[in-house]
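Let me give you the structure first, and then I'll get to my questions.
Every protein chain of the complex appears in place save one, which is left out.
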Amino acid sequence: MSMGMSKIVKTVSSVVFPFIVIYGLYIIAHGHLTPGGGFQGGAVVASGCAMLLVAHGSIWTIGKIREKQLSILESTGAVAFILLALLGLVFGTVFFKNFLVGNKFLFGEIPGYLSRVANFNTGGVLPLMNFAVGLKVIAGLFAIVLVMAYATSTFKKGEMEDGKR
Amino acid sequence: MIYNIPYLAVAALILVGLYGVVFKRNLIKMVIGVTLIESGVNLFLITLGYRKGSTAPIYTSSPGGLMSLPVPQALTLTSIVIGVAVLALMLSFVVYIYRHYKTLDARKIGGEDE
Partner (left out) sequence: MFFDNLPALAVAVPLFGAFLTPLVSKIGDRARNVFVILVMGLTTTVVFLLVNDVFTNGIQTYVFGGSYQPGETVIRIFFEVDGLSAFMAIIAVVLPLVAVIYSWGFMKKETGLDKYYTLILLMTTGMIGLVLTGDMFNFFVFLEITSISSAALVAFWVNKGKAVDAGFKYIVISSIGALFVLFAIALLYGQYDALNMAVLANSIQYTFLDKMALVLLLVALAMKAGIVPMHMWLPDAYGCAPSSVTLVLIGATQASLYGVFRVVFTLYGRELTTAVNQVSLNVLLSVFIVALALATIVVGVLMALKQSNLKRMIAFAAVAEIGYMILAVGAALSTITVDSNTGVTMLTESGEMALKGGLFHIINDALDIGLLFLVAGAIYYATRETSVNKLGGLARNMKYTTVFFLIGLLAVSGMPPMNGFASKLLIYESTYQINPILAVIAILCSILLLAVFVKVFHSVFLGPKLSVFKDTKEVPKSMLLAMGIIAIVIVFFGIFPELVVNNIVQPAADALTDMLKNGLYVKAVLGVI
């Protein structure tokens, strides 16, 4: 695993990777309208990253992105989420108040009682929170996979066989 | 009867999971047992929220007929997210345990004095 797989696998995974990322981002962005959201979309993107990791090997990946950078990204996502919740306290009245509902510009439209999927431009702070959670989940899950892959790749070959007992 | 099958599956999953945790000595199998229990509980929550013929709760109002309550689904989702965190933590512990003791047998670890 540490050395990566064949050239075919590497190429195909590189081709497919953007599509997976786009799909994951779509799920994150539409989290307030359809099933899905920050965690689900983030998990999709993170699994795309994990595919690259499997194809290219952990040593190549750790050269591209460090676990520390991922943990900063993760913290940023979490901080953004709680900041949004605290902004509800500042602009509204209570913690987690959806203070963007009713404005003209950003996700402020009120959908009304329609029996269809609402417009994209609704939901108030929910889409923003979804993006924050998505960022945290992408970084967090990928960091977990990366660290585990790196940890197991540093075993010697004989040790891995012992583990099958 | 047909509506009870999910509940039977819940019971089976939880019992198999408990068996794995209690009787298996391989740490990875214990982890699998915990995740099986978790799947059982999640299935139970989801089954509680099921109403026959109801609409998915993604519209702002129902197009007619029942619309299932999203609360059990939200609970399940939260539980899955927590489950991922627990699974990751348990597996990383297993990695460290294997590094230290060179075995995954629960009987052979943790016996030494400091």
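Each chain carries a letter (A and B) given by its place in the written order, and its residues are counted from 1.
The rule is simple: contacts are C-beta pairs under 8 Å (C-beta built on N, C-alpha and C of every residue); 3 or more make two chains touch, one makes a residue touch a chain.
Predicted model, so just to flag it, every value in this text is computed and none were measured.
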{"item": "Shown chains touched by the chain that is not drawn here", "value": "A, B"}
{"item": "Positions on subunit B contacted by the hidden chain, ascending", "value": "14, 21, 27, 30-31, 34, 37-38, 41, 44-45, 48, 71-72, 75, 78-79, 82, 85-86, 89-90, 93-94, 96-97, 100-101, 109-110, 112-114"}
{"item": "Positions on subunit A where the hidden chain makes contact", "value": "71-72, 75-76, 78-79, 82-83, 85-86, 88-90, 93-98"}
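Keep in mind that, in the parts below, only the chains that are shown with their structure count from here on.
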{"item": "Subunit A residues within the subunit B interface of the complex", "value": "33-35, 39, 43, 111-118, 141, 144, 147-148, 151-152, 155, 159, 162-163, 165"}
{"item": "Subunit B residues within the subunit A interface of the complex", "value": "56, 58-64, 77, 81, 84, 88, 91-92, 95, 98-99, 102-105"}
